[in-house]
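One chain of protein is taken out of this complex; the other chains stay put.
Chain lettering (A, B and C) follows the sequence in which the chains are written, and residue indices restart at 1 in each chain.
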Amino acid sequence: MTSSSSRIPVAILGATGVVGQRLLALLADHPVFEAAELIASDKSAGRSYADAVDWRLPGEIPRDIRDRIVRPLDTAAIESPVVLSALSASLAQDAEEELARRGKAVVSNASAHRMDADVPLLIPEINAEHVAALAAQRRRREGPGFIVTNPNCSTVAVAFALAPIHRAFGVRRATIVTMQALSGAGIPGVPSLAIADNVIPHIEGEADKIETEPRRILGRWSDDRFEDAPMILGAQVHRVPVSDGHLAAISLETDRACTPEDAAQVLREFRGEPQELQLHSAPERPIHVLSGARPQPALDRSRENGMAVSVGSIARCPVLGLRLEALVHNTIRGAAGAALLNAEWLHARGLLDAAVGHRAGGSR
Amino acid sequence: MTSSSSRIPVAILGATGVVGQRLLALLADHPVFEAAELIASDKSAGRSYADAVDWRLPGEIPRDIRDRIVRPLDTAAIESPVVLSALSASLAQDAEEELARRGKAVVSNASAHRMDADVPLLIPEINAEHVAALAAQRRRREGPGFIVTNPNCSTVAVAFALAPIHRAFGVRRATIVTMQALSGAGIPGVPSLAIADNVIPHIEGEADKIETEPRRILGRWSDDRFEDAPMILGAQVHRVPVSDGHLAAISLETDRACTPEDAAQVLREFRGEPQELQLHSAPERPIHVLSGARPQPALDRSRENGMAVSVGSIARCPVLGLRLEALVHNTIRGAAGAALLNAEWLHARGLLDAAVGHRAGGSR
Amino acid sequence: MTSSSSRIPVAILGATGVVGQRLLALLADHPVFEAAELIASDKSAGRSYADAVDWRLPGEIPRDIRDRIVRPLDTAAIESPVVLSALSASLAQDAEEELARRGKAVVSNASAHRMDADVPLLIPEINAEHVAALAAQRRRREGPGFIVTNPNCSTVAVAFALAPIHRAFGVRRATIVTMQALSGAGIPGVPSLAIADNVIPHIEGEADKIETEPRRILGRWSDDRFEDAPMILGAQVHRVPVSDGHLAAISLETDRACTPEDAAQVLREFRGEPQELQLHSAPERPIHVLSGARPQPALDRSRENGMAVSVGSIARCPVLGLRLEALVHNTIRGAAGAALLNAEWLHARGLLDAAVGHRAGGSR
Partner (left out) sequence: MTSSSSRIPVAILGATGVVGQRLLALLADHPVFEAAELIASDKSAGRSYADAVDWRLPGEIPRDIRDRIVRPLDTAAIESPVVLSALSASLAQDAEEELARRGKAVVSNASAHRMDADVPLLIPEINAEHVAALAAQRRRREGPGFIVTNPNCSTVAVAFALAPIHRAFGVRRATIVTMQALSGAGIPGVPSLAIADNVIPHIEGEADKIETEPRRILGRWSDDRFEDAPMILGAQVHRVPVSDGHLAAISLETDRACTPEDAAQVLREFRGEPQELQLHSAPERPIHVLSGARPQPALDRSRENGMAVSVGSIARCPVLGLRLEALVHNTIRGAAGAALLNAEWLHARGLLDAAVGHRAGGSR
């Protein structure tokens, strides 16, 4: 790993998968980070990236990546001080912990450590203060390494839709029905014959994540532990024949009266640290509030380069009080872009300095 | 209109539309009814059926229908004693009332008269006793004519899923999120470019029907009026890129404790008069309870020739207590098959006799 | 394997795949054959069929098959005298030859032996006389066993479209462009993300089969060898996002002048032995000639239970003289139904008697 630029070198774990591809595309001209190490499965290792990957994004593989040799997952061999992980949960479990122990700043899209007692499940617009949990991580690990995670792709839509309403009116409970895109399952993912002219009312493990992660995100770090938001969530999940963009139909009950207009206003006005800090990947408006028969995956998933969540069809619900539809580009704001924004935010807040310095020192 | 058979001649209103086509396909070898008059818009009138129709069903146009001349909607000219109506709501409003006044038994799929104070909104497995409302119709109209309607296509899925649970445990409220097929919008219907790789979170007028019709269906006829079931329903509706089959994700709260196993049992055991009477179009089991990641439109919409509703993914809901997924073939059990089954049931119960006799007398 | 019926027991190789499923569905009420042994991969072996299969067909698994235990591929253990093979080419290569040596009548959908020097590549409407090659097989093998194959799914559409024209006018050359359905790749087959909103201009090995198999089929068995029809074929193949039904756009040049009307007439009048013998699976008319913007997969693939090929859009081609579009249901007439019809035809012609008798003798 050599880099003549002043950008921070980053190792990409799971570089050939759908999320890894998005990460590399987003990093192509990144002002802060540079894709320095490409790590993938043993099947891909040793081959050039262009040869190993089944590139699924429009446009071509970023030029400087094409001929880079993909390496196997060997935590001891990784040199970059920052690691962006798009590993499967099973691989991530040990590898990410090991990398953190080795002093790496691990910014992960994997689900393995999301619910750990001291790992921030971070959406910097919503719960930047959860970063306080890193102190707890540091206590049980020596050195500058840590793990920060971003949520499940559908959770991102739900968390953004609920956060402003929760702050202003208190969300007591919500039913969530998702219609999720094919890219969420990656490659090979869902067999085309299984989803042709069809909807599948099940995605393994997904409902559970949607019912638990938003409570963590909307909760707080207090007395050295996470305290979940006291809301009850119920999710029914579906795979639909759409390439990108997870849509969630949500009905919710609030503590204090919240009209559709109230909800629209707090959603529209919502901003967070990434906006204040004008981070490279941050959308100007994290939530786009739409009127009419919206949001629609084909029309709205790419708002602000896929980094804005769209909310629309806000109306009274006869059952729970309020209902709305939320959409997220599942592989951008719901995965690769979420991880990258987390890394940018950590960098802007100086939280990568120790790891970067550590490496600089270590490699001398 | 001449018919040498002993089958009851039927006029099909809206014969060239998607529902009209299904009706004609279902009537092709019907033991009781015969498609005697084909009525469609002025644009189609005067042409042979094969020439006027954009036939969208697999297989060919039934042979005896191909060369039949389509006639315009002229209520005075209709001779058949029984009328199956697949008209749009706006056309149905006056035409169906006029036909009933002229002594016809109008069995309608149109929404125009569904919520009329004395018109049964009939699913004979569920609310056969609503037929008592015909007495009220007779009081305000002379002669043997009447109107009976079947519900909106999505309502059928919801009503079947709720009916057995409501009877046994009392349904208090439910959130309903539908994922509806393209055939529900007919031809031309949804532009293909609008739904390609997309989901549209809106169908005009649909949510309102789903929130009101099941309450009527699950309510009762009492003291000469309909009394709605005291449940609250909330619906969010979506068009998905699927040809046939409306799927509904339902969360519901019951008066008395109902486990998923309880729900599965009452759903599985549910039967009604069409099963007892072994009506030609009646499914053996009106509700198929499925295990695994089901129901799925592509796999389950055609159960029992599209006349059975499928229910699956029954589980506890953290928010409302119980959740499940229900699927209906929207143009068969949700429309054409529903109307035809209503006609068969009315015939089996002798309720067409007056209209048929009236015509026989009248035409001599 | 026990069977109290008088039907001929059949072993299904590859019983859990897409073609195997179709075979079992077609055999559910078959008058001649009975699915007696279900053979699949080691992964499935030992489990009940319902447990092992990812059933992709509308409707339920045939009742008498559900609990049948799937067995691994062990040629020595197969008892049924007739074997229907839906194996992959690599497995079929040795297994089918071994089974033939063991006296089995192997009727195969696999490509492994299609171009063998003494194996009929059979479409009984077109080249029933190729069965003479079985004599050559018998010379190199002892006993009553043999292998008969059916063509590649796309080849079936091409062969039916060309055969009547070739006989009457001589086909000199043809360009063929296919648009092939997802079920042709089976499960898992094409990843859904790869084909969503897409067309893929490649299917491994397919163009070669389409360019060679029809020449064999339309050729003749003469002097103890196959002599290919002296036509030149060129194929460009595509996967399109359609569940079932392979469409081929064909331009062709004939030896003798052939107008579109001439072509339509010979196609329409085409019949063969399966029609004469009124075989159970034989379509009344093997080729349906359609007018208008046809054939279309969604509307025409299921003609005559999927056993008829549809041809339409017949017109003059400025380049080669004549053009047309041909459609086949790829898993029925193009695979499972083709194999089963071959078996029925072999039975009707007495060509299974030796194998059946052999088994009967052998098992006593």
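Going forward, a residue touches a chain if its C-beta (ideal position, glycine included) is under 8 Å from a C-beta of that chain, and two chains touch if they have at least 3 such contacts.
This one's a predicted model, so the numbers in the text were calculated from it and none came from an experiment.
Check B:34, B:96, B:197 or B:211 against the missing chain and you find that the one touching it is B:197. Of the listed positions B:143, B:170 or B:189, the one in contact with the omitted chain in the full complex is B:189. Of the candidate positions C:233, C:307 or C:341, contact with the hidden chain is made by C:233. Residue positions on subunit C in contact with the hidden chain: 173-175, 177, 179, 196-202, 211, 232-234, 236, 238, 240-243, 247, 249, 251, 292-299, 312-313, 317-320, 323, 325, in rising order. Where subunit A meets the chain that is not shown, the touching residues are 55-60, 196-197, 243, 298-303. Along subunit B, the points of touch with the absent chain fall at residues 18, 54, 56, 182-183, 185-197, 241-243.
One rule holds in what follows: only the chains that are shown with their structure count from here on.
Between subunit A and subunit B the centroid-to-centroid distance comes to 44 Å (mean Cα coordinates, whole Å). Computed from the mean C-alpha positions, the centre of subunit A lies at a distance of 48 Å from the centre of subunit C. Our note on geometry: subunit B versus subunit C, Cα centroid distance of 40 Å, whole angstroms.
For subunit A, residues touching at least two other chains, in rising order: 196-197, 241-243.
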